[in-house]
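I am attaching a structure below and will ask some questions about it afterwards.
The complex appears here without one of its protein chains, the remainder shown in place.
The letters A and B name the chains in turn, as written, and every chain counts its residues from 1.
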Amino acid sequence: MKLIFDKSVPDRRGVTITRSDVATTVNIKKEFLRDKPAQLAELSELDVVRHFTELSRRNFGVDTNFYPLGSCTMKYNPKVTERIAAYPGFAHLHPLLPQLRGGGMLTQGALAVLYEMDMLLREITGMAGFTMQPMAGAHGELTGIMIMAAYHRDKGNKKTTVLIPDSAHGTNPASAAIAGYKIISVPSTDKGVMDVNALKKLLNDEVAGLMLTCPNTLGLFDPNIKQICDLIHSVDGLAYYDGANLNAIVGKARPGDFGFDIVHINLHKTFATPHGGGGPGSGPVGVTKKLVDYLPVSIVTKRHDGTYALEYDRPKSIGYIAPFYGNFAVILKAYVYILMLGKAGLVRVAENAVLNANYIRVKLQKHFEQAVKAICMHECVLTPSKGMLDSGVHALDVAKALIDRGFHPPTVYFPTTVHDAIMIEPTETESKETLDSFIEAMIDIAEVAKTDPEKIKASPLTTPVCRPDDTAAAKNLDLACL
Amino acid sequence: MPFIANTAGQQKQMLAEMGLTMDKLFSDIPKGLLCGQLNLPDGLPEQEVRGALAELAGKNSIDLTLFLGGGFYDHFIPAAVYSIISRSEFYTAYTPYQPEVSQGTLQAIYEYQSTICRLTDMVVANASIYDGGTAMYEAMMMALRITGRNKVIIDDSVNPIYRVMIESYTKNLKIEHVLTHCQTGLVDREQILAKLDNDTAAVILQNPNFFGCVDDFSDIAEAAHKKGALLVVSSYPISLGILKTPGSMGADIVTGEGQSLGMPMSFGGPYLGFMATRMEYVRKMPGRIIGRTKDRNGNDCFVMTLQAREQHIRREKATSNICSNEALCAMTALVYLSLLGKEGLRQTAQLCADKASYAYSRLTAIPGVKSHFKANWFFNEFVLDLPKDATDVIGKLIEKGFAAGFPLSRYYPDMKNCILVCVTEKRTKQQIGMFAEALESVL
Partner (left out) sequence: MVVKGLLYTKDHEWAKIEGGVAIIGITDHAQNQLGELTFVELPDIGKEVKQKGELAVVESSKAASDVYSPVTGKVIEMNAKLEKNPEIVNDDCYGAGWICKIQITDKATTKNLMDAAQYEEYLKGL
């Protein structure tokens, strides 16, 4: 398909810019001006609409296809949340308004959303206070690690390392490293959970904390979780809960009760806000009482008269990590989602997410290998059977063959601790009928792989492109059309 | 239950087929760690939740006439922008890990990268960073990696919100920050040159700067390069419709807040951090990058490339921890700029500058109101000295229905009577006139 620039026709115009009602005055030195206009495409409005409509048809989304991308929680994004985020009272609100005298009273509705969301998330996680500012999960991790560092600095602790399990998402070690820590990897047992004995050996006064996803990336809840948190506390380390997989336990169990000190939540996962083709997300961070003072500036508080205010005077705070209050529209959508589900609904979310994942796991266990033979939580990790691998059919081939059968592939080759991993996270918004047809497709792929592996390796055949050359892309860099 | 597909009957049936119970599925969670019923409200149906949220939205005032900018702007957004990015094939997708079913997102982001390059006169851009502030922080970290040095010079005319963010992010790192002071509205060359040495990784500047003043940093770029340092420039993308580009000034890394490109203000987000650089530094750049390549059959197509820089492969050695970015906002910017086109962007920028000029002449005609800076080339924001405390004046004007501007004393204690006034193409001559009258009446 042509690039938008290739469709450009000189002098063609899209939207008409409003007429000027003032004189054109040159108030800028000539040498400060650009010599020729930016070479943007010149198109009619219809050209632009058609171009992007055509592009949209080259995408799978949750609205078009089952999207069991493990670890990403691709659940349905309720339309009502889009509608509410577009209410002019929210969408047209300038973020600096509360910083003007009298401006705070003109933003009470927005401040209420932030405050009430804080309260809901406290109850859901068992934490004592939240910042809504982090703009994605990884941003939340960095914020959390900065809070960890501030805590240790305050106590005069000389801590240098952060412990992270070998099965963790790559963001965990990356976040801790850019915050200035050395990373030490904690091995897993053959049951797929943290090796507690290995952890004990790694504990010393240098350890600032531990970052953990629970359930982990194998979809397993670590039954030793409380002991692990206690062990970290024994060296005055802090336990960090990566909330990427909160969907598995939301409403049923709370990281605060496990012993975690810091928690981030991916609102775009557990609380159903759209993933936007890669973002925006939102990654609020919650902390226990002893860490509340370190939360970023600003925090929304509620006054005695019921009005809301922003608190900036926070001497122990790690400071500003975002310009304002986070990805407000995303927070708003997640807030609406929680309000709609309520206490009973959230429990059903976790239950059905886990039920659906196990249903797939059990129905496929004769056709694929399970990375760990156990009940899983919200996602299951499979690998191709030995027979499939022997005929040269790998996780990637299964993924591509699923595309031809109308499904977005699961996450493949992650976690990296499992060879040829196929990580399936169906989420609770998918029905038994959808799961059944997915299971049928997976079984079909396993069968065809036995008799005609080349057919699987040739897929996908139904898409506009097939298996792009990644190596050529990285060697002959073409990153922009200039 | 809303948004949960399986009926109670189906759930039972599925459990029976597996020979499991719901309790068994959760049996790895020790009994003592299950929380029982949470103290949360009961769920609300759509009609009620819309009513409740409409009421909250009503408590936010959006009837003020905005002369408030500070890096976040009230620009006009054509209807087609929202209509295009509301296609759920785009917004309900995720990171394009599987290129065959993500060519829509991939091509759009490639076009976005190209558009950012065309706008800034750089050669490579990434697929987005969270916002203008985190983009500046990432650019600083990138400059440290490229140069292997640890000192950065940042001018106080850079958005103070971004400066405090950078301070927070680097508290636990060994980085020397040198703050230079902007006295005249233009960056003080003498100070910068005095601080620039062989340990300097980067000089970080903004154009137009926080005070709205326009500059040309070509000389600073040259001086920085002589010392082996990089020039990082944060820019306001709408202004690039008419202003000299950071690329043509010799900037090495360009960042900025892309909110003005078709995104509503939404009380602070989601916004768009953009970042562009020279090809020689591409492997040190954070964030996703889309490249064009060929598929198995020789067709042109797009993929995420240079992933070896990223956290999912390089873990603690990655160029950044960023994973989720602001892809839909990047796409918004692309759609907005494609609708405006070459001439539309130029016109919009010119309109902003013209209306700001008009407002400046009206406001400085008020007795006691003066321009704060002498050398005053500005784009669409300018600093006025008021005869009174700016915070008080702004408070009084809010009552009259105007968000008059930003009180600079909030970040610059010496500028007690100074107000930063912003004018976009959305303000009319009539509104500007009424604003001038209102201001005069409260002084």
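Observations on the model:
Convention: a contact is a pair of C-beta atoms (placed from the backbone, for glycine too) under 8 Å apart; a residue touches a chain by one contact, two chains touch by 3 or more.
Fair warning: this is a prediction, and the values are worked out from it, not measured in the lab.
Residue B:R283 is the one among B:R283, B:K370 or B:K426 that touches the chain missing from this view. If you put the hidden chain back, the residue from A:M105, A:L389 or A:A474 that touches it is A:A474. Contact with the chain that does not appear here is found for just one residue of B:K227, B:R314 or B:K370, B:R314.
For chain A, the residues touching the chain absent from view are 413, 470-471, 473-475.
The missing chain lies against chain B, touching residues 283, 305, 307-309, 313-314, 317.
Here, only the chains that are shown with their structure count from here on.
Distance between chain centres (mean CA atoms), chain A to chain B: 20 Å.
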